[in-house]
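This is the structure, below, for whatever I ask next.
The complex appears here without one of its protein chains, the remainder shown in place.
On to chain A.
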Amino acid sequence: MYVPLFTSTYDDAYAMIGLVDANNFYVSCERIFQPHLESKAVGVMSNNDGCVIARSAEMKALDIPMGTPAFKLETLRQRGEIHLLSSNYELYGDMSGRLAQLLRDACPDIAPYSIDEMFIYLDGLSDRQCQTLGESLRRRIHRGLGLPVCIGLATTHTLAKLANHAAKKQPQYQGVCLLNGQDALTASLLAQTPVSEVWGVGKRLAERLAIGGIHTAWDLHESDIKQLRKRFSVVLARTALELRGTPCLHMNALDQPRQRIMTSRSFGQSTGVKAEVHDALRRHAQRSAEKLRQQHSLTRAVMLFLNTNRHRRDQPQYFPQALIPLPSPSDDTRVILDAVRQGLEQIYRPRYRFMKAGVMLLDLVDAEQHQLSLLNAPAHHHPLLMATVDDINQRMGQGTIRFGMTDNDAPWQLRCAHRSNRYTTRWDELMKAGTHPGAIAACTSRT
């Protein structure tokens, strides 16, 4: 089948794409409301399987890897050397929504890519102005939300991701890095980057590329596009074009296996009908679940978002998002659909005309690793059923078998012994400010 190289798969073409990525997002959210955790080693635990899913820089420096079970860290915790918190998805979801809103107020267009990563789209600005805007956004986000972020700016999604990586890892950029695709900076950065770190190039593909003499992002950048397409794939050819500064990949193509999965699409026509919105979300959820099973992962939380058309200033605007943590990691379409249904109940409001909907799967865990643990008896796991569904859909076409509503109202009670307050979503859990030193301590001891 002929697939054209240059298809405009994204909605609009923008001159500059930015990736705004929050540093250690879960830990940063906790620190806003518990300032005493600043510069301490802090880890956030998954709710029910009790392992580390997010770490502060100090925790990383202690060589405590992701996924470490909580019981192994008990001694360190008791000695007060580390702080472990249960995940507080309600708080993280709200802070993520605030970050998206701040960016939406400042940029012509944005697209949430994950709970802690947003693309911004800029137009009509010089490189220098983009750089200045990036620096000012970074300051405003830090002051206004208390979140440290890094921003990568470039002409394509793939380059923006690389720029973001550089902004994060190399202190000289001070958190904002702009690659214009043509200059010496782009060339030297590409030469330093192993091809496996380029978005969309997996480990196995990197091994195959190495045989062909392609080791770095620069090698890929220099490769012959037609040859890449013939010997590898259209997607890889497009990736190489993206490295040269030609935008040709949609955000949906940029999934990072084993980290997050995202499916979003604009509606053909804006709609306010709940059933239609739900139907779109269901389709995105099913597609996401398939991607999840393809890479043998399980998800711990489902996030969904809706957008109205922000270019229609005459219509009321509403950009809600919801985050539903799962009781245990799952790849079951029905569990994910049920979470989507709950999320939609939370955020749907009549009388708004929605333009776009998306579903994200967060905090993925390797299925095999997870099932090796005796503690994790899956509640209702039907790998055979899911595999059959995927197989039929692959052979007969996307959406041949679809899931209807599930009536499974599982009690979504999560274990959360060390969860911090839900400071931004519950009136009775607000952050306290003392009128004098010791006021908060006195109040806590009274109750």
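Here, a residue touches a chain if its C-beta (ideal position, glycine included) is under 8 Å from a C-beta of that chain, and two chains touch if they have at least 3 such contacts; residues count from 1.
In this text, contacts and distances are computed from a predicted model.
Asker: One chain is missing here; what is its name in UniProt, given the choices "SOS response UmuD protein. Serine peptidase. MEROPS family S24", "Heme exporter protein D", "Manganese/zinc/iron transport system permease protein" or "Fe-S cluster assembly protein SufD"?
Answerer: "SOS response UmuD protein. Serine peptidase. MEROPS family S24"
Asker: For the full complex, which residue in A:Cys107, A:Ile151, A:Ala240 or A:Val389 touches the chain that was left out?
Answerer: If we include the chain that is not displayed, A:Cys107 is the one touching it.
Asker: Just name the one of A:Ser114, A:Thr333 or A:Thr424 that touches the chain not displayed here.
Answerer: Of the listed residues, the one touching the omitted chain is A:Thr424.
Asker: Out of A:Tyr89, A:Trp218, A:Phe319 or A:Phe354, which residue would touch the omitted chain in the full complex?
Answerer: In the complete complex, the chain left out is touched by residue A:Phe319.
Asker: From the list A:Gln129, A:Gln227 or A:Gln369, pick the residue that touches the absent chain.
Answerer: A:Gln129
Asker: Tell me where the left-out chain touches chain A, residue by residue.
Answerer: These residues touch the chain not displayed: 35-36, 97-99, 101-102, 104-108, 124-125, 129, 132-133, 136, 140, 143-146, 310, 313, 316-320, 349, 351-352, 423-424, 427, 430-440, 442-443.
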